[in-house]
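For this view, one protein chain was removed and the others were kept in their places.
Right after this comes chain A.
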Amino acid sequence: PALPSGWSAEKDFKAVGTLSGATQRNLEAVGPFFLAHARRKRHGRTFSEDERI
């Protein structure tokens, strides 16, 4: 982390760019973490929603 000097922004947050893109790839449908991912995706849940269940 660096020190700011004369830096200010609304609510201390400033968006300055966007991600430059993604590549479409296939996940391997294997392992507990994938199955959790599949469950989230099928039910349209987010990480925190999933944790609460």
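Of note:
Keep this in mind: a contact is a pair of C-beta atoms (placed from the backbone, for glycine too) under 8 Å apart; a residue touches a chain by one contact, two chains touch by 3 or more; residues count from 1.
Everything that follows uses one rule, which is that contacts and distances are computed from a predicted model.
According to its UniProt record, the chain left out of view corresponds to "Hsp70 chaperone" among "CD180 antigen isoform X1", "Hsp70 chaperone", "Origin recognition complex subunit 5" or "2-oxoisovalerate dehydrogenase subunit alpha". By the touch definition given at the top, chain A reaches the unshown chain through residues 1-4, 7-9, 11-35, 37-39, 41-42, 46-47.
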